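Excluded from the complex is one protein chain; the other protein chains are retained at their positions.
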Amino acid sequence: MSDSRTTTHTVAVNFGDCDPAGIVFFPNFSRWMDAASLSFFMQCGVPPWRELERTRGIVGTPLLEIHTRFLQSVTYGETITIETCVDEWRGKVFVQHHRVLRDGELVCEGRETRIFVTRDASGTLKSIAVPDDIRALCRTNSRPRTETSP
Amino acid sequence: MSDSRTTTHTVAVNFGDCDPAGIVFFPNFSRWMDAASLSFFMQCGVPPWRELERTRGIVGTPLLEIHTRFLQSVTYGETITIETCVDEWRGKVFVQHHRVLRDGELVCEGRETRIFVTRDASGTLKSIAVPDDIRALCRTNSRPRTETSP
Amino acid sequence: MSDSRTTTHTVAVNFGDCDPAGIVFFPNFSRWMDAASLSFFMQCGVPPWRELERTRGIVGTPLLEIHTRFLQSVTYGETITIETCVDEWRGKVFVQHHRVLRDGELVCEGRETRIFVTRDASGTLKSIAVPDDIRALCRTNSRPRTETSP
Partner (left out) sequence: MSDSRTTTHTVAVNFGDCDPAGIVFFPNFSRWMDAASLSFFMQCGVPPWRELERTRGIVGTPLLEIHTRFLQSVTYGETITIETCVDEWRGKVFVQHHRVLRDGELVCEGRETRIFVTRDASGTLKSIAVPDDIRALCRTNSRPRTETSP
C-alpha cells in the first residue's frame, strides 16, 4: 500500500492538441502526464530539476515504461484534471499513476515507471537510488496540515 | 501467429524533439509510432484516412491502449528506424507492434491497441469491425512479389 | 485605432516545452499564441469552431502570416500570460496581436494575420469575409458590463 500524496494538475485542451478526427492526438496525454509528474514533485516541495541539476546533479526522472488506457475521446474547449500519486517505490525505480478526469469521469489512465538520473562530468546520464529526502517529501504525512491541530 | 507484413519507417531525430536533459522527450516516441502505424497501412496499400473518410466514413484508428518500454536514450542528430507489424487481429480490435532501432540496436518498443472508427452524420465517432479488405491488404502474401514465382 | 477587447490567457511552461538548451523551444510560443487566439474569440462569446463548423461551415481561422519577436528566454516552472487583441480588421483578413508577459515583463510579442475559412461539401477550404456578428462580439463595448451604468 502506498503512502503517497495525490496531487492535481489541470489542463485546458487546445485546438492544436487535436488531430484531423477532431479529438486529442494521443501522445499529448503522455505530454500532460509528464507535466503532472513534475507537478506532483513540485507540489510535494521538491525543487525543479534545473535547481537539482546544479545542487545534486539530478537532471530528471526519465521513463523506463509507460502503460496508458484511453477510455473516452477528449476534444478542444474541454478541461481535464489529472490526479497523480506514486503507486510504488522500489530501489531505483518508482511507478507514478495518473488518472485523467473530465467532469469527474475517467477518460484516460496511465502508469509510468521512472528512475532518477544524474549527469556526470562527461555528460553521461546514470540512474541513482530514489533519494530518501525526496521520497519523504512525497508521503501523505510529509507536511503539517493547517487543519490537523487538535 | 500473425500473418502480418512488417514495414519500416525512418525518423531523423531533431533538436526540438529533445528535452533539457538532452534526450528525446518520450511522448515523441508515441508520435513516431503513430506515424509508423499509418505508414504501415499505406505501405500495405490502404488509402489515407482522408480518402477513406470520404468514401467509407472511416476517420482513423484511435488508440485504446499503449504499452511502451524505453531501453536506451536517443538524442538529436541520430536516425531511428521503426519496424511495424500487426501482432493480433480480433473482432473490432487490433494490436500493432513497433520496434525502434538505432544502428540495429533496440532502443524502444511498444504495442498499440487500436480500433477502426467511422463518423456518422451527427459527427459522432463509432467503432466498427476491422474491414476484411483492409486486413487482407496487411497480410504477408497480400501482394504478388516479383520474386515469388516458382 | 482598434476597438477590440483584450483578453488574457495563462500558460504554465512545462519541462517538455523546453529544448536541450533548457529554454522554451520557440515553436511552442506559436502554439500558445494560437490557443490565445481561440481563447480570445471564446472569451468574446464566439462558439468553438466545432460548433460553427456544424452550423455555418466555419472550420477555423488559419494563418496567412506570423511575425514574432523573442525578447527573453523562458523556462519550465515559469508561468506566462498572453494578452490578445485584434489590431486590424480588413475585408477577409484580420491581425491579432499577442503580448507574452512573465511577471509583467514582455518576453515575446507576435502578430498573426488570419482569415476565416469554411469547408464546402467537397472538403475544400475557402476563405470568407469576416462575419459581421463575430466582429461585433469582439468589440470593447460588445457586452454590457455590470460596472458601466452611470
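The chains carry the letters A, B and C, assigned in the order they are written, with residues numbered from 1 in each.
Keep this in mind: contacts are C-beta pairs under 8 Å (C-beta built on N, C-alpha and C of every residue); 3 or more make two chains touch, one makes a residue touch a chain.
Note that the coordinates shown come from a computational prediction; the quantities given were computed from them, not determined experimentally.
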(message) Among C:51, C:65 or C:88, exactly one should touch the missing chain; which is it?
(response) C:65
(request) From the listed residues C:2, C:30 or C:43, report the one that touches the chain absent from this view. (result) C:30
(request) May I ask you to list the residues on subunit B that touch the chain which is not drawn? (result) 12, 14-16, 22, 31, 34-35, 38, 42, 48-50, 60, 75-77
(message) Under the stated touch rule, tell me which residues of subunit A contact the chain that is not displayed.
(response) 15-16, 18-22, 25, 27, 54, 76, 123
(request) List the residues of subunit C that touch the chain left out of this view. (result) 19-23, 25-28, 30-31, 34, 49-50, 59-60, 62-70, 73, 117, 119, 123, 125
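Everything below uses one rule, namely that only the chains that are shown with their structure count from here on.
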(request) Averaging only over C-alpha atoms, locate the centres of subunit A and subunit C and give their separation in whole Å. (result) 29
(message) Counting only Cα atoms for the centres, state how far subunit B is from subunit C in Å.
(response) 34
(message) Quick check: what residues of subunit A touch more than one other chain, meaning two or more?
(response) 22, 31, 34, 49-50, 60
